Structures are given as C-alpha cells and as structure tokens.
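Reviewing the structure listed below.
Of the protein chains in this complex, one is absent; all others appear in place.
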Amino acid sequence: MGEIPEKFFIPDVVDVKQRKTDIGPPHYSNFLPPVIKKNYGNWKTHEILSPGLMVHIANSGDKIWTVRVASPRLLSTDTLREIADIADKYCDGYFRFTTRNNIEFLVSDESKVQPLIDELNAKKFMIGGIGSRVSNIVHTQGWIHCHSAAVDASALVKAIMDEFADYFTTKETPNKVRFAVACCTNMCGAVHCSDIAYVGIHRKLPRIDHDNFKNVCELPTTMAACPTAAITPDPAKKSIKINPEKCMYCGNCFSVCPALPIADPENDGVAIVVGGKVGNLRKPPMFSKLAVAYLPNNPPRWPEVVKATRKIFDAYIAGAKKHERVGEWIERIGWEKFFAVTGLPFTFQHIDDWTYAFKTFRTTTQFKWTK
Amino acid sequence: MGEIPEKFFIPDVVDVKQRKTDIGPPHYSNFLPPVIKKNYGNWKTHEILSPGLMVHIANSGDKIWTVRVASPRLLSTDTLREIADIADKYCDGYFRFTTRNNIEFLVSDESKVQPLIDELNAKKFMIGGIGSRVSNIVHTQGWIHCHSAAVDASALVKAIMDEFADYFTTKETPNKVRFAVACCTNMCGAVHCSDIAYVGIHRKLPRIDHDNFKNVCELPTTMAACPTAAITPDPAKKSIKINPEKCMYCGNCFSVCPALPIADPENDGVAIVVGGKVGNLRKPPMFSKLAVAYLPNNPPRWPEVVKATRKIFDAYIAGAKKHERVGEWIERIGWEKFFAVTGLPFTFQHIDDWTYAFKTFRTTTQFKWTK
Amino acid sequence: MTKKYDTPLLDELEKGPFPSFVTEIKKAAAKNPMAADELGQLEKSMRDKVTYWKHGGIVGVRGYGGGVIGRYSQLADEFPGVAHFHTVRVNQPAGLFYTSETIRFICDLWDKYGSGLTNFHGSTGDMVLLGTVTDNLEPLATILSLNGFDLGGSGSAMRTPSCCVGPARCEWSMIDTLDITYDLTQEFQDELHRPQFPYKFKIKTVGCPVDCNASIARADLSIIGTWKGPIEIDQDRVRDYAKKGVNIQEEIVNFCPGKCITWDGNNLAINNSDCLHCMHCITKLAGALKPTPPFGAVILIGAKAPFVIGATLSWVIVPFMELKPPYQELKDMIRNMWDWWNEYGKNRERIGELIIRRGMREFLEVCGLEPTPEMVKEPRNDPFWFWKEEDLEKKPWEEFLK
Partner (left out) sequence: MTKKYDTPLLDELEKGPFPSFVTEIKKAAAKNPMAADELGQLEKSMRDKVTYWKHGGIVGVRGYGGGVIGRYSQLADEFPGVAHFHTVRVNQPAGLFYTSETIRFICDLWDKYGSGLTNFHGSTGDMVLLGTVTDNLEPLATILSLNGFDLGGSGSAMRTPSCCVGPARCEWSMIDTLDITYDLTQEFQDELHRPQFPYKFKIKTVGCPVDCNASIARADLSIIGTWKGPIEIDQDRVRDYAKKGVNIQEEIVNFCPGKCITWDGNNLAINNSDCLHCMHCITKLAGALKPTPPFGAVILIGAKAPFVIGATLSWVIVPFMELKPPYQELKDMIRNMWDWWNEYGKNRERIGELIIRRGMREFLEVCGLEPTPEMVKEPRNDPFWFWKEEDLEKKPWEEFLK
C-alpha cells in the first residue's frame, strides 16, 4: 500500500484487468527530499530571505531552501516537464506545490540557490509570494471547464495578478492579501473567507425549459435546491414555476436541473466581497462581506473589476496597521469608514435580506460620522 | 390639552357622560420642581455624594439634590401617601420614579437633604442604588396578577434584593449590576438584556383540552404562536396536535389559547441568564445568555436561585475590571472561563438548537484551557 | 373588617432589608377586601407553586379598545374578592415626575374604586392600578379624565410612549425626550386608545446612548439622542479627576471602543473622527467632557421580546435625525411605516418581524430612506440577493470608478 514502482512505466498495450483498486495515493515519504525525511517534525525555525526565498532550519542544524514561483494552476505538460527539469538540475528532483497553487523548489544545497533563482528569472518565472504580500489566487474553472460559470476565472485571475504583480515579487502589504475567484455562487474554493474575492453572479430569472424539465430534472431535488423556496410544482406542465419575487438568481436550481439555464451575457457579472480570513491569528476566522454588488463582465481583462479592486487595495495599504488583514482593518475602522475611504457606494444589495438577515442589522448607536 | 385642575376632585356621583377622551396624559411641566423648570436642558454636571444621594448642578449654578430609595414597585395607597407626605415636608411635594421603579425625592433646598435622609432612615426606607452598584430589579407580575407566570416575580425579587442589599446601600460593584425577573418566556421587561436575570420556564408539554379548544381558541392563531411549528391541526377532534419532538415548552400557545395549560408545579422553575446590557457604553448592547438552564421553584425564597446568583455575582466582583459590566467581563475572559470560575455546569441546554443556533457555534480554535 | 388569611409563606417575605411587597399587600388588605383575597390567593400560589389567574377576558371603557386588562381568579369561590381583578393602565406624565397632590388624588380614587394596590410603574411606563371590578371602570375613567388623566395603551395598539429623565435633570440629554414623548402621545391618541395594528407598537425615547430607558431593547421604535460635534474637553477638570485617583489611561483610554483617546498625563486628546459616541469617557469624567451640536437622534426599529422569532434589539434606520418640534419628519415616517405594517402585517406580527419577512429594502423604501452602512453591523456575506428591474439598467460604476 502506498508504494511507487522503482521506475514508472506506461505499457503500450493496457490490460485493464490488471487494474488495482483502493490502493490510495502513494505514501508521501516517496517524495520527500532526504533532508526533510531526516528532520521531519524537527524544525526549529525559518527565515524569509527575499520575497521568493526562505530557508527552514532544523534542530539538527540542517537547512532546506525554498524558492517559490507563481503558477496559473492550469499547466501544460510542457511546463510541468520544464519544472521537472529545473528540479532535477537544482533540487535533486524535489519540488512541491502550495495549497494556493504556487510551485516551490526545494533546495538542499545552498550553493544551488542563486543559480536556480537566476535560471528561473531567465525563464521568466515570477518569483515571490512569501511573507506579507499578495500570494497566488485560488480560483475555480470558469469558462474553461465549467457549465455553471457566470464569469471566467482564469482571465480574471490573470488581470488581477498582473495589476498587483509587484506586490507578489517585491512590495510588502500590511499582512498577506488573499485573493480568490469563484465563477458562480456555488463557490468551489474559499471565496467566502478571503481578503478580496470575486464571485460570478446572475441577475435574471432562470428560463424554464418546460418541455425538457420532466426528462432531465427531478422535482423534489430541484425544489430543495432553492434557498428561498421560490420553486413550486407546475403540475399542468409537469414542470415547475418560479416565484420571481423570491428568486435570488443564485443558480443552484440549474446546478441540479439542466432545464433551468440562467446564464445571461448582458446581466451576468462579478460581485466583490472583502474582509474574510481563515486563520485564527489575532482574530477568529471571518466571512467575506459584500463590497461591490455588481460589475459587468467585460472580457478579456475586466477593467472595472480591476479598478474597483485597486480602490480597495490602495485604501487598505494606506489605512491598515502592520499585521492587520483586510478584515481586521475594516473591523477596526468600521464599515461606514470602509465605504467612505474606498468611495464604493452602499446599496440595498449590501443589506442582507435572506434567512439570517437581521443578525447583520446594526443594533447600537455606535458608529462614526463620515459625512 | 395636558392640563390638570387647580385642585383634583372626586365627585360622589359620577356622570360618565362627562368623560373626556383622547386628552392624553397631563403635560409633564405640571410636575417639575421650579428649579428644574428654570434649568430645563441647561444642566452642567452632577456628583454622586453617597450611594443614595446625588446633586445636579445647572449652568446657572442652581442645584437640585436627589435622594433615591428602593421600592417593591407594588405599592399600597398607604405607602404612596407616606411618600407624598415626605415629599411635602422636604421637597415642596416633588418626587419622581426611575425607570427601574426606585423613588426619587427631589430636594431644592440643601438644608433639607440631611433631615430627609434621617427621616427616611428612621422609617426604614432603603436608601441607595446610585452609581456602580445594584439597582432595583425590573420585573413582571408573577403569581400576583398573571395567568401565565411559571414563577412568582415579586418573591424572587425580594429574595435577591435581600441577599444583595448591601450592594444597593453601600458597597460598590465594578459597574452597575442590573437584575431582572420575567415570570415566563413572554418576558415583559428587558430580561433579555440584563446583567443577571431570571426567567420562569416550563419543561413539560401543554395539556390539550380538546373539548374546549374549539370554543375558546382559534386554530391559525394557535398554530402561528408556536416558534417551532410543533402545532398541527387535529381535524377529527376539531382541535390540535402537538409534536412532542418539536415542543420547546415556551408556552406561547397558552398565551393565545386557554385550552392549552402548561403550568406544572413540579417541573416549572427558573433559568438564569447573564451578561446582557442595553446601553451603548464601551460595548454595543448585548443579549443575556443562558447561565443556568433550570432551578426548581422553591417558594417563598428560592434558595437555589439565590445561591446560584451568589456564585455568579461573587465571581464577577472578584474578576471584573472597574467599569466592566457582567457581559463585558465574560466577553473578556471567555465563556469557558465563566463556567470554570463560577462552577456552573455547561449542559446541552446551553447550546442553542433553535432557528439561529449555528450562529452561536464556535468557529475558531481560539479558546482558553480551563482544565 | 376584611378577611384575614394565615400566610406563613408570605410572612417569610416580610423579613430582610428590601421593602416587602407582602407588607404592601397587607397594608391594603387591612382595609380592602379585594387586597385581602389577593393575599390569600397568593399564599396558596406559594404553597402550590402555580398561578391561579385565568386567562384575561375582554373588558374596557366606552370608546376605547384598550387601557384595561381583564383579570379573573380561577378560585373565585375561595377568594371572591379577586373574582374580578382587572388592571387599569393610566398614562404616566413624561419623565415620571409627580407632585404629592397628584399622587394623593390617585390614591383616593383607587381606594374608592379599586383594591388599593398599584404598580409604579408597569413595564411600558404606565401607572398601573391593580385590581378592580368591571362596574368601576367607567366611573374611574371619567374621574381620571375630569382631572386631566387618560388611560394608557394595551393590546394591538401604540403603547404608551415613555422616556428617560432627559433634559429635566440630566446634562447629557441631546434631545427633549419629555417633549417628544408628550408630543407623540398626543399626536397618536387614536392609535393609542383604539387597537388597529397587527400587534403592539412601543416607542421609547432616550436622551443619549446610555439609554436609561432600555429603548433599544424594549421599543419597536427606539429614539436615541446623539451628537455630531466634537467632544469638548475641560482639561483642568480632567486633571482634577486624575488627581482624585481616576486612572485616566486604564479607566478611560483603554476602554474607548474607537481607540481615539490619548492621555499624556496632562492633556486628554480625542480624535473625534474615530469616536463611536459610546459616552463612556463622558459619563466617567462627568463635567469635564461634553458633547457638542449638532444634536439629534439615531432612529432604530424592531426590538421585541422572544416571541415568536426570538428577541431582537432595534436596528438603525436613520443614523441622524434632527428632532425639533413639531417633529414632522418623525411623525410622517411613523405613519408611513404603520400604513405598510397595517397592509402587510399578519395578526400578532410585530413590525420587526414583518421587516424580516418582507426585507429591509421594502421597509426603507416605504419610509423614504436611502441605504447607508450605519444600518448594518456588516454587509451581507452570502452571495445571493435581489435585483429590481430598475437596478439592472443603472451603471453606477461609471460614476464611482471614474
């Protein structure tokens, strides 16, 4: 269990009866550099030497250097092979990925660190992302591979990361800034707990394909998918009805029922949510909250979204204390000040009107005057 | 509009046709001492001279002294006349009540302050309640006058106030301690936002009087009164059914339907909630939270309730910083420490399981070790 | 002679320093048979650990739908004096100020027509006259009215408005709470006396964020005084406090929720743009600090006790409203929200519950209010929300991203 062969092989003719099941993944020890195996669980400390380089020091005195580069997550086999070649050259073949999809080269020999960095620079890899700065963006599939995407994900990520690239490679931020993109409200990924995040939204009712409903959809599942109970049976048509007063355009009904397409080129777009975090550092984890209810889909580079992000980002840089995450900064200054300093409008959409709405209404006279 | 006659009169024979309607209450200016009328809205500051005495100083230099005494709220006309006599003697007839049912004598002549205090002391009035100490308890009617009381209110108030009397008359607390009593979960009064409060609860299902239901109750109102939708129609009996799995024994169905008595001498009792506040000082207003889920009804002095309160009260006195209300103290030390320092058990009942339950579940690894 | 009951349990409650309600009942019982039977029935409740009052029936006075709460004993045979034992609510003077003459009038009246037992005051703020019979109600109301008094509210009506002591005897009152309360009470006499709403509607007005009348927890409409100007500082007086032993850093600076105060041992400085208007520094350094104009009020909506959906505190709907007589803006807003509530509210649905059911947007639009961040603790977190057709046409980003 958990072993890999001495040498990987791909047979020309495949006998599918040879397939083994339930073997699980290979054991992680197959992939650990010797210095890590030796010092596993016995690390003493680490130092960030530059935005893309850190060294971990073991209690034994052993060290391992990590060089981090950005990745678009979507990788061709060509690029993967290029990474493997570089790893062979400088890292005895060892590298890893971070949970935010960066690539990390693991160097055991200090003398190979600078040559590695030089080669990565020469090959235009983007080095950085360690410490208090922008890291890579976690995101979903978007138009590349998803049937329910209200916005593309990779393109938006590219546009944002290009805009804030210098905060990945060199400049510091008060604390880490975690971006995230979800291409629909299904939100694969931690958009709901990121510093600045984007979620694709719809703004029009699903269009009911009554003829197809009974063939491809299940009534109870479709009804149960609606967070506001807006869906009721339409027995005459053997289909469903949607109460337009109750529909919040979330698209979850389409997730379970293809006969309810909701995508709309002119009315779909992007909402920006801010101030979430997952770590327990200083403040408990926080949800992201709505900052901008809608910006239009404007491919390929979504300039309105980038511009709005710039407003939020710059206000954070200017206003936050060192070590404050975006949400901590906003909590300290108050949401009324957040909207004042960013210049973003506060609209009816910002006021919750769903199940737990009233828990978000302000039940105190404590606030600051902003005008 | 709003006038009172030069002299009040009660005719021997009443002609009800003379009755005037919609005149509203008399204008408050009829009851203000001259020094208050003169300095209305022009007060500069005040000083607390002793636990039951304060002086307000106007911008004009005028002063008015206030002597506060406790009241059980339930007052006989004899006692009211006694108060009136005292007011005549020292206050030109002027006095007032506080929103917590204390009596305040308003003295315009400094030389009458000490004689007033002496007479109040002689007559066994309990002077105090000003500043950082225990004030009078707001409470509901209880068995004296209410059909839905699960506990008596006045008796419980008396038992608690006797126990903590020295914190009304002399000793200080870190900040004000507001007690409140509600004799059932209908909670007339601000029990839901008090430092330490008591609420009468039931623990058994209402007993359905099927014969009477149709005569005295309305089906939709009765169903709508249930916070958990535990009540459904029983068409055969022209009555209702109660789902015992869903009933939380709140008794609101009985409030609208006399055919659903819920009072139970052996299983009714008292819950203690703590940490609420209404003011915006320092922290926003807070709800009271459950501290003790049940203590038995043990008239006339509810010793278990008094004892449990003593545990909470003493822990607060010992642990709070100056100016911290009970809720602020608990918020600072954490609920796990609250239960540790008071020795109160944490039970399943403390964990919310109603509509907004999950908003109270802890979503962080931040807590303190208490064992 | 009134009937005398053996009350060993209640007698226990005459011991101890706090004034005894039992003693009060006994005083009344000595001359009033209703009070005597109240005492007897209460002793039995103490013994049996259960209440003996029936569900209230409907009683009242001509032309009014409220002001009297019917109350009947389950044990009328055993305690005939409390067979009827109705409550009369009398609208209190704003601020709870009285004169001895006034209170004697109430006593005389109540000795004649009632049990001699009172509450000063009921939870809503009314003078409460406890225990009378149906036949006495009309004469009582008549005599009250001839002497300038009127009944309070009950049932599905506007309840008797109430307030803190306000500018009458408090230096921090930033609005005239007594006048507002009196004015609104007079303006809405019809809504007070003739239940016409889906359920009760309470209005409480307080002069500052200290909220000495629990307005934010106990009123459907909470009116709380506040200020927009800087906090004026009398440095000499601050230094006096320091000299007298107040630890300014610990007791004032460290408790400031806006973290906007600094103290260098000699001077106190406040960054007013970060002030949250909590009043802590002002109340703890009484006379040294004071709020300055503009004065006005935060208007909040929706507080209620737990039934049915759980307790709520009031929610900010107007961050700042100037409140000058005749308070027309406030009155118009109140009428607008009542119209909406009357149209859509279900039986026994408080206005806060209706707002939750139909959404804050509709409520704000009914009141003519624009959304502002002060209305929320934080914006919504889940990514589902409503769009109106008219919203879709707008392109606000063309403006704010310029």
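Labels for the chains are A, B and C, by order of writing; each one numbers its residues from 1.
Going forward, contacts are C-beta pairs under 8 Å (C-beta built on N, C-alpha and C of every residue); 3 or more make two chains touch, one makes a residue touch a chain.
In this text the structure is predicted, and so the values were computed from the model without any measurement.
*Asks:* Quick one: say which of B:Ser60, B:Asn215 or B:Thr363 touches the chain that got left out.
*Replies:* Result: among the candidates, B:Thr363 touches the missing chain.
*Asks:* Going by the contact rule already stated, which one of A:Thr98, A:Thr232 or A:Thr370 would touch the omitted chain in the full complex?
*Replies:* Only one of A:Thr98, A:Thr232 or A:Thr370 touches the chain omitted from view, namely A:Thr98.
*Asks:* Among the options B:Thr170, B:Asn243 or B:Thr347, which residue touches the chain absent from this view?
*Replies:* B:Thr347
*Asks:* Tell me which of B:Val107, B:Val199, B:Ala225 or B:Ile242 is the one touching the absent chain.
*Replies:* Counting the whole complex, the residue in contact with the absent chain is B:Val199.
*Asks:* In the complete complex, the non-displayed chain touches which residues of chain B?
*Replies:* 185, 187, 192, 199, 201, 203-204, 227-228, 248-250, 267, 271, 273, 275, 287-296, 304, 307-308, 311, 332-336, 338-339, 343-354, 357-358, 360-369
*Asks:* Touching the missing chain, which residues of chain C?
*Replies:* 306, 310-311, 381-384
Basically, only the chains that are shown with their structure count from here on.
*Asks:* What chain pair shows the greatest number of contacts?
*Replies:* Here the largest contact count links B-C.
*Asks:* If you average the CA atoms of chain B and of chain C, how far apart do the two points sit, in angstrom?
*Replies:* One centre to the other, that is 12 Å.
*Asks:* Measuring from the mean C-alpha position of chain A to the mean C-alpha position of chain C, what distance in angstrom results?
*Replies:* Averaging C-alpha atoms per chain gives centres 48 Å apart.
*Asks:* Give the residues of chain B touching no fewer than two other chains, as numbers and ranges.
*Replies:* Those would be 280, 285, 356.
*Asks:* Could you check chain C for residues that touch two or more other chains and list them?
*Replies:* Touching at least two other chains: 209, 216, 224, 257, 277-278, 313.
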